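Heads up, one of the protein chains got dropped from this complex, but the rest are sitting where they should.
Moving on to subunit A:
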Amino acid sequence: MARYDRAITVFSPDGHLFQVEYALEAVRKGNAAVGVRGTDTIVLAVEKKSTPKLQDSRSVRKIVNLDDHIALACAGLKADARVLINRARIECQSHKLTIEDPVTVEYITRYIAGLQQKYTQSGGVRPFGLSTLIIGFDPHTGIPSLYQTDPSGTFSAWKANATGRNSNSIREFLEKNYKETSGQETLKLAIRALLEVVESGGKNIEVAVMTKDHGLRQLEEDEIDAIVAEIEAEKAAAEAAKKSPSTKET
């Protein structure tokens, strides 16, 4: 009888955990996901690969609720994501039951990251092949937060971040263009960042906005199209302003 308790994730002679690094490779092949934190709004935008004609697009939601005040988007293995999300949802309710308080964003992030770490140090299992972006408002203070976790089990808070395909270029864009925004501005920043690497159009992006009072709201395709059009117009105007010799650059 084979005994599956030998660890798969073991150290290499030079201190690497190759299974974890391979998992990060899987993440890098996953769809791009962007998260931006504003003062009163947090936005998640995820690349949507073209849906086959016969597929019901509503069954492939990429941005999901963990609780009324917490949402998650991820890049990587979608099946692993489903399992992790289910465990996180259960933990949110379990916490509410034992502590009589909703989870804080930091708590559930720590839980998910802890879960991912456990699978890098257990026998017979492989790490989860996904990185998550977790957004939410603190139930007590109302402060918005954006956290990221990765297959190694580390997590940290961000003002804006990207994961998945071409995340480096998106992050570069965000570093150049990030500023404290609120409401519609936050939404535009997130979509602009994602459009750096994704074909523009409402059918290629899934966007969700979270506010303290209204929770998570998934945007309709035509809403997204409208904002994309706005962004394109602004871009065109900026290009025109640059080219025009009479306007002075400030």
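Note that a residue touches a chain if its C-beta (ideal position, glycine included) is under 8 Å from a C-beta of that chain, and two chains touch if they have at least 3 such contacts; residues count from 1.
As a convention for this text, contacts and distances are computed from a predicted model.
In the listed set "AP complex subunit sigma", "Proteasome subunit beta", "Ubiquitin-like protein ATG12" or "6-phosphofructo-2-kinase/fructose-2,6-biphosphatase 4", the entry agreeing with the UniProt name of the missing subunit chain is "Proteasome subunit beta".
Within the set A:V10, A:V60, A:V83 or A:I99, the residue that contacts the chain not displayed is A:I99. Which of A:R6, A:H140 or A:H214 touches the hidden chain is settled by the complete complex: it is A:H140.
Seen from subunit A, the chain kept out of the figure touches residues 98-101, 104, 106-107, 110, 140.
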